[in-house]
Every structure is written in structure tokens, then in C-alpha cells.
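Could you have a look at this structure, given as C-alpha cells, before my questions?
Missing here: one protein chain of the complex. Every other protein chain is in place.
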Amino acid sequence: MSAQKRPWDGLISADDQKAYRAAGFGRPSGMGKRPALLIIDVQYRTVGTTPMPFWEAIKEFPTSCGDVGWNAVRNIVPLLAEFRRRKWPVMYPHVAPKVATEGGRLAEKVPAIMNIAAKGYKFVKEIAPEPGDVLLPKKHPSAFFATALASHLIDAGADTLIVAGCTTSGCVRGSVVDGFSYNFRVTIPEECVYDRGAVSHAVNLFDMSEKYADVMPVADVIEKLKAIP
Amino acid sequence: MSAQKRPWDGLISADDQKAYRAAGFGRPSGMGKRPALLIIDVQYRTVGTTPMPFWEAIKEFPTSCGDVGWNAVRNIVPLLAEFRRRKWPVMYPHVAPKVATEGGRLAEKVPAIMNIAAKGYKFVKEIAPEPGDVLLPKKHPSAFFATALASHLIDAGADTLIVAGCTTSGCVRGSVVDGFSYNFRVTIPEECVYDRGAVSHAVNLFDMSEKYADVMPVADVIEKLKAIP
Amino acid sequence: MSAQKRPWDGLISADDQKAYRAAGFGRPSGMGKRPALLIIDVQYRTVGTTPMPFWEAIKEFPTSCGDVGWNAVRNIVPLLAEFRRRKWPVMYPHVAPKVATEGGRLAEKVPAIMNIAAKGYKFVKEIAPEPGDVLLPKKHPSAFFATALASHLIDAGADTLIVAGCTTSGCVRGSVVDGFSYNFRVTIPEECVYDRGAVSHAVNLFDMSEKYADVMPVADVIEKLKAIP
Partner (left out) sequence: MSAQKRPWDGLISADDQKAYRAAGFGRPSGMGKRPALLIIDVQYRTVGTTPMPFWEAIKEFPTSCGDVGWNAVRNIVPLLAEFRRRKWPVMYPHVAPKVATEGGRLAEKVPAIMNIAAKGYKFVKEIAPEPGDVLLPKKHPSAFFATALASHLIDAGADTLIVAGCTTSGCVRGSVVDGFSYNFRVTIPEECVYDRGAVSHAVNLFDMSEKYADVMPVADVIEKLKAIP
């Protein structure tokens, strides 16, 4: 692991990384035997209807992350293919259109989120749900909060979550923390998650890597998945 | 707010901050009428029995944050005094000693956490619980997960959480995300939370400020609390 | 309370009632200051499109409770009117049409529930939601499980739940137990809840009255609500 380039290199100082080592963080949580794939919020409202630079993309949807989102989509494609091949469960926590009474704290903190065009809520075609997938509308950062995600994972007998989608510092992180708390093993393929802010993206990957999940290149994740009997 | 120095200045680029502005994040969530104070994990195991630099401190407890923790303790003192004066609820989510069967994912990811000396679990005297405070043993990052915190807050009629303690990138963040999801208004006095890593500390404050909470100097928090009739 | 006829009279023996008295159960939980009304599952699928005896009603929808449901609807009308008059929050936990991947344990235990005609999911007109009410699709017995009900109640500042709808032994009971656990005060107007089985209905009212809620005639509930300043 030491020689490999990590997404947070240059951001987290050597001293800070040494501090985490000294505290004993960052050991691997490992891969179980029954993985489930969570594809979180990969809807056109988070990537745009076509690949565009961020500052173009947000003209279409204020919640768009632009190019980095489309890069992630391309990396999710082979990961999803492996899940399809093995007929492992794929679940799509996603944001459903908001209605006025659902505002709460979110409407105050991020009012733009209350007014997104309908097409923004469609799943990105390249990695869209198929019949039999679990669709989970959610209204909070964590895909577990106020949804039946835990129930679906228990029904599927899952012991491991592979988490893809966006944003790294928002719904991905919230879902990873809850998945860890529920005692699922969590792995994040680092090219399959995305965010509007580069620093938040990298530092959240570091935080999750140290405390809650295994963070690694998607190629390594696929290799580990293939090794499951 | 614009001219004020923020903890994440220099870390989050102007471009990234502009991106969040463009997406419509970061509006104030505001202060309600019935605040509750959460003091999370301020036990000797996170600050050390006396103020010491980080690299000294972790020799006593691997989970210690050292000096930054004691700075936070000093800043929590006047905040707590205001809560005592108004007889508002004060709750202490904290880590109880671990037993072998409670390991789960945590024991694998951070094995050092399973072996902390008993004195490390004592509350820091300067801001320790008094009779009538709510003590909440917890075993996961969020103070809400697998605890009765939500029930206690509902019983107290709280509408606002003031969150202090540690670590910014761990239990503070997990608790803030859940508090936000439960529709409490959340405020973080920025000098009252601490972490072992400077970058994670600052970037997590930024993330929470943009999406889940109001982050401001403790003096401003106390002023706003005093304004509650 | 002693002289008043209770729904469980004749079913729960004097000895059993004495046992609960001796154990110290059944004290009043009382009414708070900010009530919210939960109208659970009052959709045509649980009462039928017109009042009919049970054995007629279930020919229309297997999940129908028939006449007892329409009696409850008539009793909910003045209760709801009081909430409308005071502009207090009214929330409608309800069952949304099922899709194949949502089966889980329910599909095995009650397969008929997976195939109800669309009109059955409509709210009963006499007490249907109005703009501004909170609609909560649910898939489990408790209206709190995997829904944002707790978040909505916290946002509304509610401290008391008035629970109406069906079935007494199913979703009403599940919701009452969770509402109690969250530390809301819970009151059940006894003519406003209904069930397909008379004994389950009465015994569940008894259980809830002893352990989780105040159970009383709707006229008494309305009187207590009117007394809130």
C-alpha cells in the first residue's frame, strides 16, 4: 500500500498520516462473501445530461458535479458488469423529486435542491437500474436514514458493501458511516465516487480509509470480487 | 461572514468555495428556541490527563489528540456555563470501555481502540457531567446510532443542537449528519471541537458548514444563545 | 376511569387487570402542548369504497376491515376538524403500491398484500390529506420504521401523538410502541382505530393502554385538545 499513489497525497501531511498510524487507525476491514453494490445518486442532476466542465455543467443543474461525475460513471461500468455477471444485488439509493412539505433543515441549508427539473432525477443510462434492482428514494445524506436499505441488505444476506456514486463528502460518506456502524464491511472503489470539490473529495476518502472503509482502485476491487467463490 | 477568517482558509480553494456557492449550499440553518448541548467523547483518553503536545500525548493514550483537545476544553467551559445558567439540557455521548463481543467492524479497522486504560474513560473534570445530565454510552461514530439520544432530545423538547467535543472528522461529524437528518438545527462552535489531524479537522468543518450546520466562533454561539428569550 | 366501559371489558379478566395494577402499569402519560395527528392507512383498501359488512367488503379488497373502518372514519372527522382549526400538523403514514423487489418477509407472510388494485391506495375522501399535510409512504408495521416520521415530528416541534387509523393490532400498535420509545406522549381515541378482528382490536387497546399510551373516547381527546392554550 505504501508506494501506491493515494488520492489524498499532498493534502494530508506526512505528520498527520503518522498521527493516524500512531493512533492505530487504518487497518483493512476486508471483503466478505456476499457483496452488494450501492450506486448512490448517479442521476443526471449530479453529472449533467452530457459530459461538460463543472462551470458549464452547473448551468444545467446547480447540483451537477460535471466531468468528474462522468469519469466515475465510466469506472462504475465494469464494476456493475461484474455484479450483473454474478447476479449479486445492486441497489440504487437516489433522490426523488421534492415536495413542499419535505423541506425541513435541508430546504434552509441548500434551497437550490428544492427546484430541480424532472429530467435531472433520471438515472444515468450507462449504469441505470434493471428489473429486480432495489430502488431506494432517500431524502437525507445517508442511504440508510429513513429508508429500508438495512432491511434489503439483510434480506439479500449481504455482508459487504461496495459503494459508488456521489457525493464523496455527502451521501457517500453518510452511507459509509452507517454501513460501518451496522457492521457491514465497506469498500470504496476510489474512481467510482465523485464530488464537486476536489479537496473535500480527497480528504473524505482519507477519513473513510482511516476509520470506516477500505479505499482502493476499482481494478483492485474487481479483482477481489472475482476472488469470491 | 465574508471577511472573517475561516478554519478552512488556504485549504479549500477559492474555486471550490465558488463551486459550493454556485450549487447553492451553505445558507444558515439558524438557531431555534430550545437548545441542547452535546459534549462528545471529552474523556481523558482523547485529550490526555494533562495538556501535552500530540506526540507526547499519544504515549499515554493512542486515541489522544493532545493540546488541541485541551484548547477545546477551555473553550467549552464558558459555553457549558451558559447552559448551566439557563438550565438547558446537557448530554454526554461517550465511549464506554469495550468488551470482547463488541468488536465488529471497529475492532478490525482500529484495533488499538479495544485496549484503553480505565482512567481514559473518565470525563475531563473541567466540563464533567453533573447530576441530571444525560449520559449516553455509544459504540459507533454517530451519537444517535444505537443510542436513545433522539428520544432524550424529544423528551427535552430540543429543537437545536450545539455540538462540542471530538473528533471533528469522526463522532462530531457522524452526530451532526444524523442531527441534521432528524431535523434539528445544528450549530458547531469551531473552537470547541478537535481532531488529531489538522486537515481533516478543517475540511470536515467546511463540509459541515456547507451542508449540515452553522459553524462559527464560540463567542458568536454564546451571543446567539444569550439572545434566546 | 373505573365506572366507564372499556373496549376490553369481558375479555381481560378482573384477575389479569388486577395483575397489571399490582405491577404498577397503566398510569396516564398525559397530553403535551404540541400535538400531531397521525392518520394511518385510512385508504379504500382498508375500508372498502363504500360501507359494507366485513364479509362483503373483503370481496372488494382482501385487506378491507369493512364497517368498523367506516365507523372509525366518522369518528376521525371531528378530530381532524379540530386539528385543521388549530392548524396543527396532520401526517398520513400510508401504504404505497408494492413493487416486486420490495417483498421481503412481508411477501411471504401475507402474499395477498402484494396485489391490491390501484384505487385501493387512494385516501378516504372524508378525511383525505390537504396541501401542506405530510404524506409518508411506509412498508412496515410501524410508521416510524424506514420513514422520516421522526424527522417530520421534530421539525414540527411535536411532543404528543394522537393516533388514528388501522389496524389496531398492526400499524397502529407498531407506531404507538415506537412513538412511546421516542418519548412522544401518545393518545389513542378508541373509536378512531379499527381492525379486522374484534378480539385483537380490544386486547391491543388494553396492552397499549397499560404500557404505552392513553386510550380514551374521542370526545375526551377532543376536549383535552381544546384545553391546550
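Worth pointing out:
Order as written gives the chain letters A, B and C; numbering starts at 1 within each chain.
Operating definition for what follows: a contact is a pair of C-beta atoms (placed from the backbone, for glycine too) under 8 Å apart; a residue touches a chain by one contact, two chains touch by 3 or more.
Nothing here was measured: the structure is a model prediction, and the numbers come from that model.
Of A:A117, A:I154 or A:A219, it is A:I154 that touches the chain left out of the display. Here one chain is not drawn; of C:A117, C:A198 or C:A219, the residue touching it is C:A198. The chain not displayed touches chain A at residues 150-155, 157, 159, 181-184. On the side of chain B, touch with the chain left out of the figure occurs at residues 100-102, 104-105, 131-135, 139-140, 146-148, 151-152, 155.
Residue-level contact of chain C with the missing chain is found at 11-13, 16, 19-20, 22-30, 54-55, 58, 62-63, 104-106, 108-113, 140-142, 145-146, 169-170, 173-174, 177-178, 180-181, 183-186, 196-200, 203-204, 206-207, 211-212.
The rule we apply is simple: only the chains that are shown with their structure count from here on.
Because chain A and chain C share one sequence, their contact can be compared position by position; here over half of the interface residue numbers appear on both sides.
Computed centre separation for the pair chain B/chain C is 38 angstrom, with centres defined by C-alpha atoms. Averaged C-alpha coordinates give centres for chain A and chain B that are 25 Å from one another.
We define each chain's centre as the mean of its Cα atoms; on that basis chain A and chain C are separated by 38 Å. Within chain C, the positions touching two or more other chains are listed as 151-152, 155.
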